[in-house]
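All protein chains but one are shown at their positions in the complex.
First chain written, first letter: the chains are A and B, and each begins at residue 1.
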Amino acid sequence: MGRYVIRRLLQMIPVFAGATLLIFLMVNVMGDPIAGLCGERECDPATAAQLRKEFGLDKPVWQQYLTYMGNVFTGDFGTAFNGQPVTELMADAFPVTIRLTLVAILFEVVIGIGLGVVTGLRRGRPVDTGVLLVTLVVIAVPTFVTGLLLQLLLGVEWGWIRPSVSSEAPLGELIVPGLVLAAVSLAYVTRLTRTSIAENRRADYVRTAIAKGLPRRRVMTHHLLRNSLIPVVTFIGADIGALMGGAIVTERIFNIHGVGYQLYQGILRQNTQTVVGFVTVLVLVFLLVNLLVDLLYAVLDPRIRYA
Amino acid sequence: MPEAQYDDGRAIAPTGGGGAMDLATAEGETLEKAPAAPPGPGPAGRPRSLWSDAWHDLRRNPVFVIASLVILFLVAISIWPQLIASGNPLDCDLAKAQQGSQPGHPFGFDGQGCDVYTRTVYGARTSVTVGVCATLGVALLGSVLGGLAGFFGRAPDALLSRLTDVFFAIPVVLGGLVLLSVVTSNTVWPVIGFMVLLGWPQISRIARGSVISVKQNDYVQAARALGASSARLLLRHVMPNAVAPVIVVATIALGTYISLEATLSYLGVGLRPPTVSWGIDISAASPYIRNAPHMLLWPAGALAVTVLAFIMLGDAVRDALDPKLR
Partner (left out) sequence: MRGAAHVTRAACAVAVVLAAGACGGGGAPAGGPDGIVSSSWGDPQNPLEPANTNEVQGGKVLDMIFRGLKRYDPKTGEAEDMLAERIDTTDSVNFTVAVKSGWTFSNGEPVTAKSFVDAWNYGAHLKNNQRNAYFFGYIEGYDQVHPASGQPTAQTMSGLKVTGERTFTVKLTQKFSTWPETLGYAAFAPLPSSFFSDHDAWLARPVGNGPYAVDSYTRGSQMSLRRWDGYPGDDKARNGGVDLKVYTDSNTAYTDLTAGNLDLVDDVPASQLRNVEADLGGRYINTPAGIIQTLAFPYYDPDWNKPGQEKVRRGLSMAINRQQITDRIFQRTRTPAKDWTSPVLGPDGGFDAALCGDSCAYDPAGARKLIAEGGGIPGGQVKITYNADSGSHKEWVDAVCNSINNALGNDRACVGNPVGTFADYRNQITQSKMSGPFRAGWQMDYPLIQNFLQPLYYTNASSNDGKWSNKDFDRLVDQANAEADPAKAIETFKQAEGVVRDQMAAIPLWYQNGSAGYSERISNVSLNQFSVPVYEEINVG
């Protein structure tokens, strides 16, 4: 186990370097950000040159990348164009997004797995068909349409919620945005759990457990659910990273000042330091969560052993 | 949005795993056990029966029949939109902006005074093109890279798996915003290219897992023992039997690519005029959701039905290919 974890951690290094280099190059493709800083007029060349120097943009890309990564390891993520250290932006943005992601994951786990178990046990019945259809529709409608619709109906027409989230972003205000963010994944979790449960229900070990005369509830939780959760856990694990970085649309609709908002602003202003900084952290989260998920396998399925 | 990146198939592939062989085997094992996984071939030695069985099942599945009919209809109007729409989608009269339904214009007019019905019909072409081309590209690139990694194992596998992780780690919408914001072409190709660039890891992982599990089958071992070359093994024995999960996931992914195009347009980096697309129309109509919901309703409805049809098709195909669910 220990050796496995160490090997996995070592393997993360090239992936981390590769992903950050990739995003660094991508942001660089966007071109020179300085021109956007001077409003509807040309920056005077001297100021532009000075700014380029200050943000290190006058060096070749590879050198910029190395300098940047070197700084990152000392905890310096650079400065945004408005003069604010990127770490400060992160300190503001990540707590908000983590709360939002938690709400979304909670929806996925509670509603997604719940519906999945119900439909999986009642395959082919009306409730199954109904839920299946709803999940399909949820997957088919783009998130921004769902978000705008819910905001209009719940926030404006019926006045049940605040249409936007205040800057403190308390959990209560994040319920609807969390639901919107989770909607598509939730539908997948439902379908995944359903298939998994339906299949394992006929597995030998479940039959054995029932034959042994174990109470139905115990078979359900200890045998069926535990084994059926492996693909679901994989999915949700991989989803955490995507939810955090993919909340750009949701955060924009509900005016949430989280990671998605900072990334969107950073991209619009072509602020390399902000974008690369946030993505670097997201990549780290993605890699660590993936490792945790793989370790969870062994917990959920005793047949899997990592050497 | 994460939706483009994930679907049921995603769970089949264990997340970024170790590249070394021992672990690869462990992953392969997980894969076989993972319930949602359609185990490529049926009982070893009768690879063809899987497909004919599946086809036999599919023809009797109403979901498959309906989805196929919808898709056929979409393809038809993508090729010949004039069949059902006589107008010109670029013919707009601002004086009629935002007006509702009226004779000859059943869906009303959009914010620029263009006929919503005509634009919805003509938009099908773009969406179907984006969906089909992106899926083809992703499936090809993904299965080639994933297949090679799974087949050869060891160093190539370690290398390709790490590369997959690198691309997987970049959030899709974010990548789209960055890459497409500099594009100036008004064709669909940059959008498709971006989807292929960031979408292939999804298929690659599935293809890799699938190939690993097929590789261990007796008939492959037998062919290898008989002295078949690597290329022949891969092309004649492994690929045909490992391709089923790829097809399933690709069909479902197709729907999500169409949806992703709309999201990119909403963020201002999708397709550009004079291309007519549902994504462009949906995003243009979204601020008017209160005043003129019909402008949003029709293209969004058409998009949802299309995505739905492809996902249902993929669903049906998966069920048919999975003997355990029969």
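Remarks
One rule holds in what follows: a contact is a pair of C-beta atoms (placed from the backbone, for glycine too) under 8 Å apart; a residue touches a chain by one contact, two chains touch by 3 or more.
What you are looking at is a predicted structure, and each value in this text was computed from that prediction instead of being measured.
Of the chains on view, those touched by the hidden chain across the whole complex are A, B.
Only one residue from B:63, B:140 or B:183 touches the chain missing from this view: B:183. Note on the undisplayed chain: of the listed residues A:2, A:45 or A:124, the one touching it is A:45. In the full complex, the hidden chain is touched by subunit A at residues 30-47, 49-51, 54, 81-84, 88-89, 92-93, 151-152, 155-156, 159-164, 166-168, 170-173, 175, 251-255, 257, 261-262, 264-265, 267-270. Seen across the whole complex, the unshown chain contacts subunit B at 88, 90-95, 97-98, 111-114, 177, 180-184, 186, 268-269, 272-274, 284, 287-288, 290-291.
What we mean here is this: only the chains that are shown with their structure count from here on.
For the pair subunit A and subunit B, the distance between mean C-alpha positions equals 21 Å. Put simply, subunit A touches subunit B in their complex at residues 4, 7-8, 11, 14-15, 18-19, 22-23, 26-27, 29-31, 136-137, 139-145, 148-149, 152, 156, 184-185, 188, 191-192, 195-196, 198-200, 228, 230-232, 234-235, 237-239, 241-243, 245-246, 248-249, 252, 263-264, 267, 275, 279, 282-283, 286-287, 290-291, 293-294, 297, 301, 303-307. For subunit B in complex with subunit A, the touching residues are 1-3, 5-8, 10-12, 14-20, 22-23, 26, 29-30, 33-36, 162-163, 165-175, 177-179, 181-182, 255-256, 259, 262-263, 266-267, 282-283, 286, 289-290, 296, 300, 303-305, 307-308, 311-312, 324-325.
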